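Note that one protein chain is taken out, while the other chains of the complex remain in position.
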Amino acid sequence: METEARHKHPPYMLVWGVLFVLTMVEVFYAFMDIPKVYIAVGLIIMAVWKALLVALYYMHLRFEPKRLWVLAASPLPLVVILLTFVLFENF
Amino acid sequence: MNWSWMLPESFSTFGGEVDAIYYVILWVTGIVFVITEGLLVYFVVRYRHKEGRKATFDHGSTRVEVAWTLAPLFIVIGLGVASKGVWDRMKRDVPDGALEMIVTAQQFEWHATYAGADGVLGTDDDFTLVNELHAPEDRPVLVYLRSNDVLHSFFLPEMRVKQDAVPGQEIRAWFEAVQPGDYTLGCAELCGTGHTTMNGTLTVHTQADYDTWVAGQVAQQQ
Amino acid sequence: MTTHAAAVGRAPMPGMEVYNLKLGMWVFLLSEVMFFTGLIGSYIILRFAHPEHFAQPGVVLNVPLTAFNTFILICSSVTMVKAFAAIEQGDQKGLKRWLLATIALGTLFVGVQVVEYTVLASEGFVPMAEAYHAIGRGNPHDGPALGGPLYGATFYTMTGFHGTHVTIGVLCMWFVLWRASKGAYTAQSYGGVEIMGLYWHFVDLVWIILFTIVYLI
Partner (left out) sequence: MSTTQHDMVNRAEAGGHHDHHEPPFIRKYIFSTDHKTIAKQFMFVSLFFLVVGGLLATLMRWQLGFPSQPMPGGGVFPDAMMAPTPGGAIMLPEFYNSLVTMHGTIMIFFAIMPLLVGLFGNLLIPLQIGAPDMAFPRLNMASFWLAVPAGILMLASFAVEGGAAGAGWTSYAPLSASGEYTGVYLGQQLWLVSLAVLGFSSLAGAVNYISTVINMRAPGMTWFRIPLATWALFITAVLVLLAMPILAGALIMLLFDQTIGTAFFLPEFDGEPLLWQHLFWFFGHPEVYILILPAMGIASEVISNRARKPIFGYHSMVLAIIAIAFLGWIVWGHHMFQSGMNPMLGTSFMISTMAIAVPSAIKTFNWLATLWKGDLHLDSPMLYAIAFVSLFIIGGLSGVYMASTPVDVYIHDTYFIVAHIHYVLFGGSLFAIFAGITFWYPKMFGRLMNERLNKIHFLLTFVFYNLVFWPMHNLGLQGMMRRIYDFTQYEYLQPLQPMNRFITICVFILVASQSLYAISFFWSLFKGEKATNNPWNSNGLEWTVPSPPPHGNFAEMPVVYRGPYEYSSPESDTDFLPQTTPPRDRPAPAPVPTPQGA
């Protein structure tokens, strides 16, 4: 059940720190006086980064077998498909 | 009873192209249908169980699999390419100089607003008729399709036109009739209790007749 | 048993090296991903189609308060992994303590959300299309309406479903705590705690996305 990595204690507190800092940066970045597109893209990148941190460390995905990675990633293409087509509709 | 697989005659400029694609597909699928169902029946008769018959032990063949993957692939690519051009002509590339009108759908009527004598929509001499669509022959007609309540579908079977009317949107649909006459206007999207009664007529005039008709309507309005 | 598997002449096990409960929870979470994708997709369609319905960030919604709430939820994720780390070492006391902390933080999150909803509703920011008249944060009540009803509807649906998930999570956590108090988990068997954690972190993850999309963009 265990892999060696998990016994070495994943850096829970470090991840917490990064999440905290990123949230602060997000809030300030959102109100900067730059074009909306940059704000949106920057915020999405930071949000995905945070989400990945949670999935990889808190949900232990980093320490799981590869097949679980595949399983966990399986809906992501569909997410991309739905959102892309939906965006198309508006242009 | 009409068992025909022919489409009813079409009377619009792109109608012929639509029908042509339909008949190509009819031929292609017809041939595939006859071959596959024929083989199915033949196998069922030929290889039905008899005393002492033993089936061949055969797991398949990659070469055959590749062949019957590629064959349908080429066929559908061909159909797709053929369809794309006609589709773009029907739904995207509206010709210039079209006669414009507004068709507003509501439960359970079609309201057609015509430009009047000046040929411009949104002026005082516009007039609106219910369930009556009039169009000149040999001239593109551009319909701005609106809806006041729910979804409806603007269906001119003989013109090969079908376009949903979506409340909150204005959707463009066009056709060019090639022969004067009376045609059907129907609603093809379930729109409520009176859906079935939501029909009318499309009358195609010669250009001269159409102008006279418009003048008559304008005079009547005033 | 290993020799037996070898006799079959193939790799030892067809299954994943993941026990059923954990696999089941992951599979369930995939469907949750799709659920929130549907909601976010709807939001995107509506927002692009009617940008005038959506106010600038921070005008109607209270960003500082929600940033604080985000911080609470992130902290609750840390306490949750701490609970998990505790039971991994067989530390029963630590498990219960960290679980209780997670419950407290989760409840606090829902509480803040309730306060947020109440204030927003009093400022005319409601999901009902006809009653919608958002005046913005701290503006006089006779001010002009900001945004439109799609803003209210999408906001409450997205955050509301997330809040429901948190609430369900807190309730389940009480159940896990009750089981923990009866000594149901050990250093060898802690499936319940682990899948509780997976759910909880997933809810946190969704909030990270929602916070960005709904409040900041």
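Each chain carries a letter (A, B and C) given by its place in the written order, and its residues are counted from 1.
Note that in this section contacts are C-beta pairs under 8 Å (C-beta built on N, C-alpha and C of every residue); 3 or more make two chains touch, one makes a residue touch a chain.
Keep in mind that this is a model prediction, so the values were computed, not measured.
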**Message:** Going by the stated contact criterion, tell me the shown chains that border the hidden chain.
**Reply:** A, B, C
**Message:** I'm checking contacts with the chain that's been left out. Which of C:N20, C:Q56, C:Q89 or C:T118 qualifies?
**Reply:** C:N20
**Prompt:** What chain C residues would touch the chain not displayed?
**Reply:** 1-2, 4-5, 7-10, 12-21, 23-24, 27-28, 30-32, 34-35, 37-39, 41-42, 45-46, 49-50, 53, 127-131, 148-150, 152-154, 157
**Item:** Chain not shown, touching residues in chain A
**Value:** 1, 74-75, 77-78, 81-82, 85-86, 88-89, 91
**Message:** To test your reading of the contact rule: which positions on chain B touch the chain that is missing from view?
**Reply:** 1-8, 14, 17-18, 21-22, 25, 28-29, 32-33, 36-37, 39-40, 43-44, 47-49, 53-61, 64-65, 68-69, 71-73, 76-77, 79-80, 82-84, 86-88, 90-92, 107, 149-151, 153, 155, 157, 160-169, 171, 184, 186-197, 199
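Criterion: only the chains that are shown with their structure count from here on.
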**Chain contact graph, described as a line, ring, star, complete graph or other shape** = other
**Prompt:** When the C-alpha atoms of chain A and chain B are each averaged to a single point, how far apart are the two points in Å?
**Reply:** 46
**Prompt:** How many angstrom lie between the CA centroids of chain A and chain C, rounded to a whole number?
**Reply:** 14
**Request:** Give every residue of chain C touching chain A within the complex, in rising order.
**Result:** 16-19, 23, 26-27, 29-30, 33-34, 37-38, 40-41, 44-45, 48-49, 57-58, 63-64, 67, 70-71, 74-75, 77-78, 80-82, 85, 88, 197-198, 201-202, 204-205, 208-209, 211-213, 216-217
**Prompt:** Which chain A residues qualify as touching chain C in the complex?
**Reply:** 1, 6, 9-10, 12-13, 16, 19-20, 23-24, 26-27, 30-31, 39-40, 43-44, 46-48, 50-51, 54-55, 57-59, 64-65, 67-68, 71-72, 74-76, 78-79, 82-83, 86-87, 89-90
